[in-house]
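This view holds just a subset of the chains, kept in their places.
When the chains are written out, they are named A and B in that same order, and each has its own residue count from 1.
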């Protein structure tokens, strides 16, 4: 492997986000995976947990102690661990890209309200740059600490941004989120037993989902989020009900979206009058880094139904993480992220 | 792909760019790559498009 590759570590590499990071980084031409941690599987080949990686690498998990000296560390542990190790990782490595919810909210009080417990490292909350390229690419170019938003947050922000930016919204936005079972990670319990989770339409968060706080913080809109677990392993979709301040026509709204995302490598505007896939659907995005976004407006132009879809483990976490890395390093944004998605699937 | 003999016309439904081949004839139906409307070529010089009559494709349940 080339000596000049970036030396990257994945903390929490045995999880679902961590595994996706390994897959992407193994296929990335500019990086070398220098460490992949797991407490449970330390010493074992990464293919033990991630069967898709068998035969592609000799990489083994190591235990998460003494993680210093890397060019970049991706932090893919669950919340409490991420809070615990964040400061140390930030100090001992060149760059930290966190995928957990640990450093997304800026206000400790909001954190406590939504997470039901006080943040134990509140001093760090202000120091992370939001890993949302569509919003603050410039800041990411030089960021040392990056916090990638939640998967449903990314989708919602992409769906709502054109309206938020131009102050076009009048009142509460209701956001209906649907998500596959990988959204709860590999550590789940009876909750995610196949026989129970299969065919689910589980309204697990009728209101007050944690991602609501993130969207409100980032968009300034009054967003009400409902989240439902659906029959799928990967994939997230948001359906946003947007009341408009003044009537807009289909053409005007399309123009708003086009203008917002014309230069975005991973956002496609999908709003068709014909065909089987008229509005964004996650299934054709599985494995890809696209967030598809589309809309439909009522005849009176007063309400928009905006829809966005993505793969929660790609554009919803690991993919955006690698996109942030590419931005930070000045590399082409699509490097290692070019997979188109499949059809049929 | 070669781009010879292609002109761009605005979609009357969504204002997207629709590429029209120079070989295209009057009354031919083309599809807008953005909103996927079916568009009828109603004039050739200048190239003019109109929304084709909508056969309501069933998409419900």
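Note that in this section a residue touches a chain if its C-beta (ideal position, glycine included) is under 8 Å from a C-beta of that chain, and two chains touch if they have at least 3 such contacts.
All values reported here derive from a predicted model rather than from experimental measurement.
Undergrad: With one copy per chain type displayed, what is the overall subunit composition of the complex in this structure file?
TA: A x4, B x2
One rule holds for everything that comes next: only the chains that are shown with their structure count from here on.
Undergrad: Distance from the CA centroid of subunit A to that of subunit B, rounded to the nearest Å?
TA: 36
Undergrad: Help me check something: in the complex, which residues belonging to subunit A touch subunit B?
TA: 250-251, 254-255, 269, 271-276, 278
Undergrad: In their shared complex, at which residues does subunit B touch subunit A?
TA: Per the touch definition, subunit B meets subunit A at residues 13-16, 31, 34-38, 54, 57, 59.
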